[in-house]
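The other protein chains are all here in position, but one chain of the complex has been omitted.
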Amino acid sequence: MRKRMYGVLAVLLVATMFLAACKPAAETPPQAEPTQAVVEQATVPPGFDWEAVDPSGQEVIFWHQHSKERETALMEIVDEFNATNEYGITVVAEYQGSYGDIFNKMLGVLNSPDAPDLVVAYQNQAATYQLSDALFDMNQLLDSPKWGISKEDQADFFPGFFAQDVFPNFENKRLGFPPNRSMEVMYYNMDWLKELGYDAAPTTPDQFKEMACKAAEKPFSKATVDGANGYELSIDASRWASWTFAFGGDIYDYNAAQYTYDSEGSKQAMTFIKDLIDNGCAKQVTEAYGDQTDFGNGSLLFSVGSSSGLPYYGKAVDEGAKFEWSVAAIPHTTPDPVMNVYGASVSIPLTTPERELAAWLFVKYYTTPDVQAKWATVSQYFPVRQSVVDGLADVFATVPGYQTSFEMLKYSHFEPPVPGYDFVRNAVSEAMAAIVDGAEVDATVSALNTDANEQLAEQLSQSSAPPPPPPTPVPTEITYETCGTADKPCVITFVPSAEVGKITTAGQGIADWLAAETGLNYQIEVGTSFAASIEAMGAKKAQIGFLNTFSVLLAEAKYGIDPALATVRKLAVNELSPDKDLEGTLQPYYRGQFLTQADSGITTIADLKGKTFCFVDPNSTSGYIIPNIVLKANGIDVEAGDLTATFAGSHPNVGVAVYKGDCDAGVTYIDIRTDGAAKLYETYPDIMEKVVVFFTTDPIPNDGIQFIPNFDPALRAQIVAAFLKLSEDEAGKQLLKDLYSINGLVEIQPDFYDAFAKTMVDAGVDPATLVK
Amino acid sequence: MTATSLKTSSGKYSSKRRMLKENLTAYLFIFPAFLVIGVFGLFPIGYSIYMSLYQWRVRQGDFIGLKNYSDILGDGTGLLIFLLGFGLLILAYFLWNSAFKNGSMLAKSGKLIAAIILISAGIVISLGWKQMIAGGDEDFLNSMIVTVFYALGSVPLQLALALILAYILFQNIRGKELFRMIFFLPYVTPVVTTAVVFRIIFSPRETSLANILIGKLGIEPLKWLFEPKTVTELLFGLKDLNGLLSGPSLALITIILFGVWTFVGYNTVIFLAGLGGISKEIYEAAEIDGANSWDLFRYVTVPLLSPITFYLFLISFIGTFKAFNHIYVMKVPNAQKTVVTASVHIFQKFYTENNFSAAATEAIILFLIILGLTFAQNKILGERVFYG
Partner (left out) sequence: MASIQKNISSSYTMRKSKSQNFFSRHIGRVILYLLLIFGAALALLPFYWMISTSLMTLGETINRKWLPAVPQLVNYVNAWKEADFAKYFINSVIITFTTIAGIMTTSTLAGYAFGRIKFFGRDVLFAILLSTMMIPESITLLPNLMLIRGNIFPLPGGSWMNTLQGLTVPFMANAFSIFLLRQFFSQIPSELWDAARIDGSGHFRFLLQIVLPISKAPLMTVLLFAFTGSWNAFAWPLLVTTRNTWRPIMVGLWTFVSEAGPETHLLMAGAVISLLPILVVYFITQKQFTEGIATTGLKG
């Protein structure tokens, strides 16, 4: 018998090999043919008439991972939708296990009749589904007059969240829609901090380290267990991203479509963490949720994790050491915090137009402000719309830290929505663990980055929709733009926003200063118009620009110009400013404010209808252009005569006009009432009581310094460093002041102007019309 | 054996008719099982082979023949050299065996030749392996080594403990029902919960139970699951060993302990069933012949249990070679790749990289290796099984 067994196994082995070696169409068993019953109506042709589709009576199967209270709340939302929607659409929400379980199941049913109509998916999961063209592009419906979401409502979404589900790797399709988000925050034990002699949470890594190290030596008096730790690091790719953001770096370069795990920010962040651990101020989390538990029992001062843990941290503290605690931004070296925001969206698998539309209508309902308020209140996730803030009073009151973190949402930044990110996350965890265990930082991050980019390339290698070629060619093959030799000096172009003679003198001074600092040759030119400066850079006649904000937007859109530095000035605030704590600090942005008399009865933008309104002048950014967008977004069309507009000519004039009641309301920069140059308070001592602010605009980025695209990175770094040094130097400061009254310079991220650009685009304003 | 039983009763029917009837009965008996297994057991294998011949990442791509295989195993020369080494190994085994059977003069020279062939087999195997690593998927090939460590660490320990335990629990012991249940508990408890407890016991904290215990023996606290260093490095400070020579990491050993702890109960239950099948009369007869406890164990229990031991050995071997759950739940990033066994690697290829074809290819390679090794074991061990 054994002998036969031997022969049999050999035969089987050979047979299997044979099967493996042959061309499968003929040799594999016929049932192996994997052709699946693909749903007939997969993709609609371009130009498809969505207005004519009737979603009546459709059933929408919705796969989600919510359990317990969240599931109950979701069920209520679904029931409400089913009862009220006018098309008789029925949504059936079905729990399908964890995110991972859903993902595994989806892989088995992609493009098949068993696929749901709506599914919870992280961005990278959606990207993976799209590798087999399985998802519906919601852009088709987003702007539809009949089914879509109005521009005003779109503007109500937090811009970052809204943009997060648009996939650059897939022709900018919108493969998901956000119903909620979470953010990585730092949890801290306030009582312990006080015992250690501090009265506030740390805002910089240095402070963080000092406090953490002190805590490790001086345990918390109320702790219910032995031991004391400053920080417990949970090994996770999102922690890596959060700390990298906090050190001013990023893990992905969207222009080059490459991971940048070897960026300076990552290196600094990892060195910082390694240093904390080596000095005994931090430890690694070794059990699931160990940091949450230790925070609760008072043996851990700081913890970094998702804001979705807020209720659980709250419970842990209440049941544990019972102390005062809160959350704050992760300590950062950047001027503003950069917060890592993430969250699963909902995606619509391809089915029939009717079902796709029905699913979309539920998504639309799910993200209406009322539903969002309800969902946020129960789930304690963050809502995705700004107007929901009014509905959040309950959560603000009951969940400590929720409001604080909600207000930090404006600083959001994201992990990349690319396929294969799950694999990269594993690699990141291993690299992070290796660093904690003593591996050398530089070598580890560069090996990690190579792995990550190889994986990305492999992921996209079989994509049916090949990624659009990145705007810049692959870095290794690039010949960079250079300048600075005697033959080819670096040309700096200045926009003519002041007297040309003055600009020329100051500009030449700056060029000379830079030449002495860098040893390069410079040449200056003042544009005959704003557009001329932009065109000079577009034609590569000038490599460096001093463009104003709108010119930057236009040049970015038109030529991919690379903003490197922004000017800063002292931030002024009013009573409604969300960034009051930054008052007086140098910031690369400012805001506008809407003013009215205290007893005018005007409390919202909408109240302005039919009133007299003072703008500054038609060219003023904060005094006309931005307010105009705000008005439009709130349904007030100035050109159509929804209000009586007058131009007061200057910011102080507007302040006075409102004070005197010549205008019912007006708009100025912040804060004309207390401005030390205008000194209105001297003439009108009661201006603060009489004139009140009822609306503050989003930040308006300042002007700055830009490079042409594809500029040699080493050269760029050298020149940027020289500019920064110039802004610290006494003589340099004077030159900048003379030039455009600049107080200082800071280095900025390439996406510095993006949010603002999006606001403009959403409002239908073309920056070209604003560039003189 | 069954063959004898058939012979004794021949003559009643014509042997041909009887053969036919026996065959028909047997096919009828195995039909229901093969209906299910043919569909749900064999189809996935066929389908994996099919997937392994394509580029296949979520969506089926182009037919690429054996490229997936060469991506993993190198261009084939490495594999050939490697297999040649194995051929030599088998040759050495046969020589060694036949040397025993022959006279004393031949035996010595036979052994010598076998030893020489054995050494050269080792050299050839390592040469082939190096070539494969150079041209193939290093991560997967290394995961095979981890798998071998896991299997070699788990199977003997697990079976030996289970046999001893079953033997003791089969004696006339007070409260044996309770003990039997206690030892069975680890196997049936959901892994989610036991993993949590094991992680606490083997936590790298100085105050963890495992570290307190070794502290009593005067050993410095260890990092257990979080320790990617190999035992050879930890014990002897040997740093530059790699591959099979370096031995498993401490993290892997901790996971092996977890696996053994879990599966001892499973093996014990089956051994107990086996012991229950040995009739008391045999023991009584042996005792009358003057056998002591050890004799009884060695010359009665062990041979009569051999079909069960053989079964458990094969099952455990196959099980450890594709072990997944117990490793996956205990895997922490700090252990790096030292605990990534072949099936964990396959899982990651499939579900985190979504490279279906590479995962299928690796699965088929693993399948062939298990098949080959099972066959070898069947050859070597099967001969020692005593079916009564």
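The first chain written gets the first letter, and so on, giving A and B; residue counts start at 1 in each chain.
Rule of thumb we're sticking to: contacts are C-beta pairs under 8 Å (C-beta built on N, C-alpha and C of every residue); 3 or more make two chains touch, one makes a residue touch a chain.
All figures in this text were calculated on a predicted structure; none of them were measured in a lab.
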Residue among B:14, B:77 or B:279 touching the omitted chain: B:279
Of A:319, A:440 or A:766, the residue in touch with the unshown chain: A:319
Options B:90, B:160 or B:197, residue touching the unrepresented chain: B:197
Residue in contact with the excluded chain [from A:293, A:351 or A:533]: A:293
Chain A residues that touch the omitted chain in the full complex: 1, 4-5, 8-9, 11-12, 31-34, 36-37, 61, 63, 65, 67-68, 94-98, 101, 104-105, 107-109, 112, 114, 116, 224-225, 288-289, 292-293, 296-297, 306, 308-309, 311-312, 315-316, 318-320
Chain B residues touching the omitted chain (full complex): 1-6, 8-9, 22-23, 25-27, 29-30, 32-37, 39-45, 47-48, 165, 168, 170, 173-174, 176-177, 179-190, 192-194, 196-198, 200-201, 261, 265-266, 269-270, 272-281, 290-294, 304, 307-308, 310-311, 314-315, 318, 321-322, 324, 342-343, 346-347, 350-351, 356, 359-360, 363, 366-367, 370-371, 374, 387-388
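Basically, only the chains that are shown with their structure count from here on.
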Rounded Å distance, chain A centre to chain B centre (Cα mean): 50
Chain B-touching residues of chain A, taken from the complex the two chains share: 1-2, 5-6, 9-10, 12-13, 16-17, 19-21, 23-24, 28-29, 31-32, 34, 100, 103-104, 107, 110, 128-129, 131-133, 235, 284, 286-288, 419-420, 422-423, 426, 429-430, 432-434, 436-437, 455, 458-459, 461-462, 464
Of all residues in chain B, those that touch chain A in their complex: 1, 3, 43, 46-47, 49-50, 52-61, 63, 65-66, 69, 196, 199-200, 203-205, 226, 228, 332-334, 336-337, 348, 351-355, 364, 367-368, 371-372, 374-375, 378-379, 382-383
